[in-house]
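Here you go, one structure.
A protein chain is absent from this complex, but the other protein chains hold their places.
Note that the chains are named A, B and C in the order they appear, and that numbering of residues resets to 1 at the start of each chain.
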Amino acid sequence: METRHPSFWHYGIVYVALMGLAVLSFGLSFLPIGGWQDAIAILIGALKALLVAAYFMHLVEQRFANRLVPSVAVALAVILVVITTLDPITRKTFPRAPMPLEASAPVGP
Amino acid sequence: MNELLRTILFLPPQATAEATAVDHLHYFVILTTMCGAALVTLFAAGFVIRYRQRAEPDEHHREAPGPTTPGWLETAFITGMFSLFILWWVLGYHEYVRLRVPPRDAMTVYVTAKQWMWKFSYPEAGAQEIATLIVPAGRPVKLVMTSRDVIHSFYVPDFRIKQDVVPGRYTTVWFNVIAPGRHEVLCTQYCGTYHSTMRAEIIALAAPEWDRFIGRASPTARIAGQPYTMAETPGNWQMFAPAQQLDLVRLGEQAAARLGCLRCHSVDGSRHIGPTFAGLYLSRVPLENGEEVVGDEAYITESMMDPLAKVHQGFEPVMPSYLGLISPAETAAIIEYVKALSPVPPAPDQGRGSVAPRPSGTPPPGEMGQPPRELGTRPPDTRPGFVLPSEQGTPIPGHPIQPPPQGRIEIRP
Amino acid sequence: MSAAAPAAQNSPAPDYLHDGSGIASWLLTRDHKRIAIMFYVLIVTFLFLGGIFALVLRTELLTPERTIIDATTYNRMFTMHGVTMVWLFMIPAIPNIFGNFVLPPMLGAKDLAFPRLNLASLYVYAIGAIVVLAGMVAGGADTGWTFYVPYSAETKTAVAPVVAGIFILGFSSIFTAINFIATVHTLRAEGISWMRMPLFAWGIYATSIIMLLATPVLALVLVLVAIDHLFGFGVFNPAIGGDPVLFQHLFWFYSHPAVYIMVLPAMGVISEVVPTFAHRRPASYTAIAISSLGIAFVGFLSWGHHLFVAGMSELDAGIFGGLSMFVAIFSAIKVFAWTGTLYKGSIAFRTPLLYFFGFLFLFIFGGMTGVAVATQGLDVHWHDTYFIVAHFHFIMVGGTITAFLAAAHYWFPKMFGRMYSERVGLLASAAVFIGFFFTFFPQFLLGNLGMPRRYYAYPAHFQFLNVLSTGGAWLLGSAMLLALGNLVVALKYGKPATANPWHSRSYEWLSASPPITHNFEETPVIRRDPYCYVLSEHESRERSFPPSETAA
Partner (left out) sequence: MNGHRLAEQFSTFAKQDHAARLGMWGFLGSEVTLFGGLFALYAAYRAMYGHEFVAAVGHNNLAIGTINTLILLTSSFTVALTVWAARAARSKLIAPLLGLTILLGCVFLLLKGIEWSQHFHQGILPGLHYRNREMQEFGAKVFFTLYFIMTGLHAIHVVIGIAVLGWFAVQAGRRLYTPEHHVTLEMATLYWHLVDIVWIFLWPAFYLMRG
């Protein structure tokens, strides 16, 4: 498995890329583009996480099984996030977000 | 066929069209399930008998290779099962959406759940009821529900509907009762110690009676700044109850059961959420602030209308106020009932500082909400301040309650 | 355990029960078999504790009002019944006892990959159990095993220690899962490819994946409940805008797969028992093996069918309803494969096989009612009623306990080198099935009738079915005592067992009964599959050890 190990410079390049992405993400967060910001921030975050996992954590040189385990975990975590979030987004009960308990007194007379 | 299967499967009556539709799916699914389980087990049993071992194998014994399952058979099984399950899913989702989406013209009733009672508010009539939901038959009703404390669940077996009632949110459920009648409401989400006693009743009324119920509501009374009282709008099941000779004590007992008193107050001397009714009358009641009062009519009335004013020592101040929810006649009847539960008023020197746990002659424990076996019938109390109907229904001067000609008890303003 | 079992072979090494004596040789052992035995003792103790709770509950439900205990005690007791049975018995039972004991020999390995982690798992389990028990002694929680907020945050009962204990038990699950996964990947003997792994190993492997990835979410929600209960840091508290339904999402993200944690090893046991007693290879090895992984993965995607009436959106209800159907397919594949395995076999009708029959009927019925309750429109009526109680007891008790008992009988000669009484075993097995059926079948009807679960008092028209169910419960309890009593008696008085009394071809039977500390005297090199009944026992043995060393 561990045939070729990355050299010092590989680590250095990845580090510079990570710092660059962080600065980029920081800068982009000031752009007035509304909700797109969130998507960009998450995408850049995912890219950074991928870099760390692949090079710092040496996933690129690992066996298939070692790559599979975190992939399944990430996939499940994403499914958990997506389906759980779908619920409040598509709920027809109201209000979508809870209201104060005091206000939940009967609306009747 | 429907009735037969319903009986075999122990299903409750189908009080709505939706319940019948759900049941038809139920029959299909359950019959398939039972046949499937029985069939596979029978096959397996048949194999065991047919292919049982003839002789004990030894070290050098070999078996013939069992046939490998052909691919087409595996595919057929998988496809067959999958189609069946997908069919269930499609039908089930269809029913689910039908149960979940109320019709536009549904009448709205607001429901508030709290440990451990249901409260219903009618915007149309401006009325409120505890533990009894009165609805018109043949008209869709939408319940908009919320909880004051923990999660409850509103379940009507006869309607095949259920919906959790979540604090901080409104959830809805709807139904359309076909015919007048009574239906049990149960709480199905575990909500604490007395979860299993959090029950209520739905009474569906025929159109004319519903109009009477709702039409008697007098919004003007509220506009005038007066608290709404049941006397003004007798939204009261007793109007529609079957003809029955009712004495005041029994009336009080029914009122106590219907208004939810008996969910917290026992009638046999046992300790519950609230103090027991048994032996309460004229006993000395120790209060939270260390004082003591006599449990007379005034105290009992005050406790109904302003329960937190004088809280019995050792009990949580959790009782809601019944001010405006209970007619003077019912108040009186409940007091009569409490009196009946302590036939022998304790002597002044007796039971000091505490309610006698179970005075002699108190009725033995009955099922909650059911009449204790022997109720002492007392002559009507005619002291001023309380309006009481007589036992035989003879009008007492100034009395609000008069026996209707049909032999029904009617409560009128 | 003091059974002086004769070594079946002329083996010079003592068996694992006699390899070292004294309390320290047990408490500090790294031998997976001794750890399994210690788990066995603990877990069976908790099975009986949970069973006693169940009998008290059922007795209370004989009458509509109070029978023997009051409402508060009842509520605490059903919570403790659930907690004990789910976390102290059902989740660890088959993996930690039988998985621990037979997984390494099944793979031709000397031990698990991380023996010390295995021992740690035992101690963590014991500590967690003690904390849970302390919580019970301190009054116990009254929330139900589901700990739904906001009730669990508001109740004044001892929620915190119970939750803390379950949190600790979670670590035991994770440790065991890591161990099993690493073992399956790295310690298969030469020649045991993935497609030659015994099916029980597949079941354990799939279970481990769920344990590993689902348990942390449970730990998370329990911590969130505990800090809400203790400090008021509630993120689900409606008073600060929290949504209790989200708790249910996270809770069931663990607890629905947890059902498969319980049932996958049970399926694994059945997949071993059936070929052994039918003396032929399973009808569809690949289908059974792959469907285990399928269940493990899809099982994660169906948690929402517990929320159909909780106020979840209709869209999510549709998605979860559909996904739930997929899980059932994988289970159905297994059921057909087991039944097909009996076809044209040479069937020896022994106690484990009778348990298989109990399992088969209860599992199919429980499983198909599972699909029925995943059918949204029907679930509205059934949710939180006794129908659900009956359904999951059919799966969990009918499935897991019958498989547990099947495993206890099937591997008993291997574990202790003794044979139990076949006649008593068959009798107990039949009694377990009948008792079980009478306990839980009436509960389906009770659910149809509309009796909600967790009811202390109930309207009088539910009484008839409740009495039936209580009677069944007492029969079931007695039958369980009989079954386990039979095994306990056999520990001391049973006939000595041969190395392979069932004439199985699976790899764990290549070791002696009971096995030596490192399982095999020679290192196995497998040149056959685990269900090769076309080979004689002798030939299969020859193809399991390198020829030069098999001469003895």
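What we mean here is this: a contact is a pair of C-beta atoms (placed from the backbone, for glycine too) under 8 Å apart; a residue touches a chain by one contact, two chains touch by 3 or more.
Just so we're clear, the structure is a prediction, and the values are computed from it rather than from any experiment.
Student: According to the contact rule at the top, which chains on display are touched by the left-out chain?
Tutor: Touch partners of the hidden chain, whole complex considered, are A, C.
Student: Specify the residue from the set C:Leu55, C:Ile69, C:Ile240 or C:Leu484 that touches the hidden chain.
Tutor: Only one of C:Leu55, C:Ile69, C:Ile240 or C:Leu484 touches the chain omitted from view, namely C:Ile240.
Student: Touching the absent chain in the whole complex: find that residue among C:Ile181, C:Val269, C:Leu446 or C:Leu510.
Tutor: C:Ile181
Student: Please pick, from C:Ile43, C:Met80, C:Val149 or C:Leu213, the residue that touches the omitted chain in the full complex.
Tutor: Checking the options C:Ile43, C:Met80, C:Val149 or C:Leu213, the one contacting the hidden chain is C:Leu213.
Student: Even though one chain is hidden, which residues of chain C still touch it in the full complex?
Tutor: Per the touch rule, chain C residues meeting the hidden chain are 104, 109-115, 117, 174, 177-179, 181-183, 185-187, 212-217, 219-221, 224, 227-228, 231-235, 237, 239-243, 246, 249-250, 253, 518.
Student: Which parts of chain A are in contact with the chain that was left out?
Tutor: Listed in rising order, the touching residues are 1, 5-8, 11, 14-15, 18-19, 22, 25-26, 29, 33-38, 41-42, 44-45, 48-49, 52-53, 55-58, 62-63, 65-66, 69-70, 72-74, 76-78, 80-81, 84-85, 87-89, 96-100.
In the analysis below, only the chains that are shown with their structure count from here on.
Student: At what distance in angstrom does the C-alpha mean of chain C lie from that of chain A?
Tutor: Each chain's C-alpha centroid was found; their separation is 35 Å.
Student: I'd like the Å distance between the centres of chain B and chain C, where a centre is the mean of that chain's Cα atoms.
Tutor: 39
Student: For chain A and chain B, let me know how many angstrom lie between their CA-based centres, rounded off.
Tutor: 48
Student: What positions in chain B touch 2 or more of the other chains?
Tutor: Chain B, residues with two or more chain partners: 167-169, 171.
Student: Specify, in ascending order, the residues of chain C that touch 2 or more different other chains.
Tutor: 238-239, 241-243, 245, 311, 314
Student: Spell out the part of chain A that touches chain C in their complex, as residue ranges.
Tutor: Against chain C, the touching part of chain A is residues 65, 69, 72-73, 76, 79-80, 83-84, 86-93, 97-98, 100-101.
Student: Enumerate the contact residues on chain C facing chain B in the complex.
Tutor: 64-65, 71-72, 75, 142-144, 148, 150-151, 154-155, 238-239, 241-245, 278-281, 283-284, 287, 308-311, 314, 317-318, 321-322, 325, 328-329, 332-333, 335-349, 353, 357, 360-361, 364-365, 368-369, 371-372, 374-381, 383-385, 445-446, 448-450, 452-460, 465, 503, 533-539
Student: Could you please specify the touching residues of chain C with respect to chain A in the complex?
Tutor: Of all residues in chain C, those touching chain A are 181, 185, 209, 213, 217, 238-239, 241-243, 245-246, 249-250, 253, 297, 300-301, 304, 311-316, 319-320.
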